[in-house]
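A single protein chain has been removed from this complex, and every other one stays in its place.
Which chain is which? They are A and B, in the order written, and residues in each are numbered from 1.
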Amino acid sequence: MYQVGNLVKELSDKHGRQRDSLMPILQGIVEKHNYLTDEAMVEVAKELDISAAEVYGTASFYTFLDTQARGKYVIRICKTITCSMKGKIEIIQTLEDMLKIKVGETTADNNFSLIETNCIGWCHKAPAMLINEIPYTELTPEKVVDIIEGYMLK
Amino acid sequence: MVNLKINDQNVSVPKGTTVLEAAKKMNINIPTLCNHDDLCVAGNCRVCVVEQTGARTLIAACAMPVSEGMDIHTNTLKVRNARKHIVELLLSEHRSDCTKCYKNQKCELQALANEFAFGDTIFLDLVEDHHYTIDRSSPSFIKDDSKCIRCQRCVRTCSELQYISAISVSNKGAHQKISSFSNKPMSHVVCTNCGQCVNRCPTGALVEKTYIDQVWDAIYDPDKHVVVQTAPAVRVALGEDLGYDPGERVTGKMVNALRQLGFNSVLDTDFTADLTIMEEGTELLVRLKKALVDGDKNVSLPMFTSCSPGWIKFIEHKYPEFLPNLSTCKSPQQMFGALAKTFYAKRRNIDPSKIVSVSVMPCTAKKFEADRPEMRSSGFKDVDFVLTTRELAIMIKQAGIDFRNIEVAKYDSVMGDSTGAAVIFGATGGVMEAALRTAYEIVTGHEVPFGNLNITPVRGMDGVKEATIKIAGCVDDWKFLEGAELKVAIAHGLVNANKIMKLVKAGKAPYHFVEVMACPGGCIGGGGQPIPTNMQIRKNRMAAIYSEDEHMVLRKSHENPDVIAIYKEFLENPNSHKSHELLHTHYVERENY
Partner (left out) sequence: MEKTGLNKVDLIFEEIDPKEVLIKASKMTSDEIIQNMLDSGLKGRGGAGFPTGLKWKYTAAEKEPEKYIVCNADEGEPGTFKDREILDRVAYKVYGGMAIAGKAIGAKNGIVYLRGEYRFLLPKLMTELESFHKMISEIGFDFKIRYCLGSGAYICGEESALFESVEGFRGEPRNKPPYPTTSGVYNKPTSINNVETLVTATMIIKHGPASYSQLGTKDSRGSKVFSISGDTPTPGIFELELGMSVQEFVNEFGDGDTKAVQVGGASGFCVPRKKFQDTIIGFEGVPTGGSMKLFNSSRSMYNVLHNYLDFFAEESCGQCTPCRVGCQQLLKGVEKVKKGEAKSIYLNELVKLADTMKIASKCGLGQSVGNAFKTIVENFREEIIY
């Protein structure tokens, strides 16, 4: 859990308080905190004068607007056909072993969340994953270890 | 005009007409499910697909506007096969425990299944794959996602008619569902319990929480004295669930049926509606005096009516800063409850702990209202159980009463007398009209200056109505109002209430007194009324209400003999200390999500 503080107000000042400001505001919160808390969604609803259920309904439509708690680094492994054919399972096993969590979970230190996602547009360089917004492609178990170690040192 | 052919017959309809409407005009029935007369077009369920010559796909009749030269067929093999598939698909995601379902034989999906999907099931059961929960947290209704077919009528109702959006569509694909904010229990969110969604749900996914069994238990308990009160709007709608056309008044038969069900005393909410007028009218005049004569800046005006528990909860959630503007009067139901276990108990010499107080309401929010902790001023729960009009119809059927052929009967005395002013509480504008009939007479000593007491400007189905009454010929006590113009407004349906609240909040509302009913049309269109509802049905019920009023001997609340008596014997004066103790209440601020 994080304190949303003035973030929603700042984002609303930046993007406006119309309905079409909703997506950029939610994206702005997720960019900073990786997921949306109830408190954050209620704040957004208040700023935009729309119902909180609609904020939740809209957010939950979009895979990247997580309403579940996520860690600092959200690892999204592509599970669509080419990545699946080209070794997605080994990549997931490597990540699960390294982070000591299963797909769908977050590490105890809240640093990493591991989830699967649909096609991220790197089929020619499969398997691929995103860590937050950064793509990593042509993954091998060895490469994944290096990448994650890099994040662990951050 | 646009010319087209449906099933090889020519038809001309105005531009903008949908294929569905054009077909209806030709008496061609196209089945629908997500479509509802009161709501915007969704085009989601696809049950209404028809074939358009030359089109690549079938088209949804509800969502397709007619175009010149269109050639439509509503009953081809392609259409029938698609419809069968669609109904089968809906059934596969719907928990079909039909014989046990509260909506058995009143379910629109069941009716479609009857036409299109009898025989062997084609598809696999998907219900088991979803881990559905049943939300029983609200005292008013139950939300059972395992029966939901995602037609989104409830979502559209909550947003378009009620401006609340306590529920919204959430997630997508296989996981799409109808959710409150963050899937919180319905009792913890902005829901007003108005039941308009319940009224429009085609299946058993949203139904009222029923208290029929508890009421039967009380009736059969020899230790209990069970009193029942009936709201004004029930008598003009109950018939619909018992084989009558919309708009037939069945007051006398209803009273007899209630007696036959075994209630010890059959009484009328209309009595406390009249009492409400005395209390609320006085409260308004006192507020006006404080504001105009005493120059008291703290008086909250406009004053809002407080009879509609859905409206109360709306303002508690969404405009808590205006709670002081609400009349402190309890609703007629709760005034009745408080008096049943005090005044009535005393008069009839019954131990109030032995009294079970039941109300029959056109409303699901009344179930919530009766459960409010504030509603225990008799020292007990003032109203024990609230039944909807629909539940009463079920009880009448359960008891095997031949409703059509029973005699008419009259309400019992002591809290059974009423006036036409009370009856019209059931329609939008009715409380306003009743209040004006009395307040005007108190202030001026003569009747309101409208023919036959019918204050027509406050009547009708416009979402927001406004009227100005010039006060002339004041009696001495109220001389300060001489020549004043009393400005009033009326809203029904919370989307309209919100329009007024926006004006009030902006300081642009010129009104002194505002009546709000949460439901479209007022209580006659309440969430507990017979299903279906639409504008025509509501108009028929409304006409019945005004006809009931016209047929009453007494039509002004202050002339109700029971009301006069209760002030004399028990309450002393309107807004007296005793009144405040029993008949007035306070409100709480609630979260806006």
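Going forward, contacts are C-beta pairs under 8 Å (C-beta built on N, C-alpha and C of every residue); 3 or more make two chains touch, one makes a residue touch a chain.
From a predicted model like this one, the values you see are computed outputs, not experimental measurements.
Touch with the chain omitted from the figure is made, among A:I81, A:A108 or A:M152, by A:I81.
Touching the missing chain, out of B:N7, B:N75, B:S92 or B:S576, is residue B:S92. Checked against the full complex, the candidates A:A108, A:I134 or A:M152 give a single residue touching the omitted chain, namely A:I134.
Where chain A meets the omitted chain, the residues involved are 18-24, 26-27, 30, 57-58, 61-65, 79-82, 84-85, 117-126, 130, 133-135. Taking the whole complex into account, chain B touches the unshown chain at residues 41-47, 49, 56-58, 60, 63-65, 78, 81-82, 85-86, 89-90, 92-93, 122-124, 126, 129, 149-150, 152, 169, 171-176.
What we mean here is this: only the chains that are shown with their structure count from here on.
In this assembly, the C-alpha centroid of chain A lies 44 Å from the C-alpha centroid of chain B. Considering their complex, residues 38, 41-42, 45-46, 50-58, 60-61, 67 of chain A touch chain B. Across the complex, chain A is touched by residues 159, 164-172, 179-182, 189-190, 591-593 of chain B.
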